[in-house]
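One structure, pasted below without further comment.
With one protein chain held back, the other chains of the complex are shown just where they sit.
Here is subunit A:
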């Protein structure tokens, strides 16, 4: 016999299907799977090792930043400056390495520059109370300009004594997987654990859910916001370093309008722009789905001019789907 307490204690979702479909990223996984299966059947080029390798490497960079973006969006903010932070980090790295510095030193300097952008964003948003959209729009412009000043707007393709190390790190592969993918996996796991099991993670969602309540319960909301924007800048900084190694050269248009792809990936992956929702796994899957769509259009011989239309449709469908799901419950 079940007592009343048992009934109260029982969760609402009983069937496995209901439980599965309530997971926000379920439909993204399903869509990605369907697309992959369809492409495997329709083309004989999709399921080749070479193509899958390319898909993997192409989506990795957007996915890494999408993890950082998801945290920002889950806290109720937005970070438009990530694309410019990528180029700033890449330029600091390249200029220092060309100047003869070691990779380790240049990489630390590049990450420091990226973190400085994040700290600047966070400080203005948290302490000056400025809207994230405006602040990061400002740094979007400023950080890229700084990268131009730093490099005199020249292309850099020689990276001093650690040249080969950098190219190996960004462009090489181990066990058949491109190196940036390892960085992505590591970051996705770390971010998932942090968001789920630490106070910092809990407060990200609390601030996104009800910032006023978070303040009233004594959470250090301002300090937390600064660290949130520093985290997203950190993911952009890492990406800048890896992209430099992958491309083997840097120009100041690196990462241009990347923020849009990143936000799209985060949103498709279930991040709610109103705050309070979003997971690293969703962000990674969102980025993967975008790349699979892009790849499939190329393989199916559809004009690349249609890419934007397909991805745009997907963003809108994903958000519409989310609204529909929430309206029912």
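Everything below uses one rule, namely that a residue touches a chain if its C-beta (ideal position, glycine included) is under 8 Å from a C-beta of that chain, and two chains touch if they have at least 3 such contacts; residues count from 1.
One rule holds in what follows: contacts and distances are computed from a predicted model.
Entry comment: the absent subunit's protein name, as recorded by UniProt, is "ATP-binding cassette domain-containing protein", drawn from "ATP-binding cassette domain-containing protein", "Pyruvate dehydrogenase E1 component subunit beta", "Anti-sigma F factor" or "SDR family oxidoreductase". Among the residues A:104, A:149 or A:213, only A:213 touches the chain that is left out of the figure.
Only one residue from A:142, A:248 or A:276 touches the chain missing from this view: A:276. Contact with the chain not shown here comes from a single listed residue; of A:198, A:257 or A:313, that residue is A:198. Subunit A residues in contact with the hidden partner, per the touch definition given at the top, are 5, 8-12, 196-199, 202, 205-206, 208-210, 212-214, 216-219, 275-277, 329.
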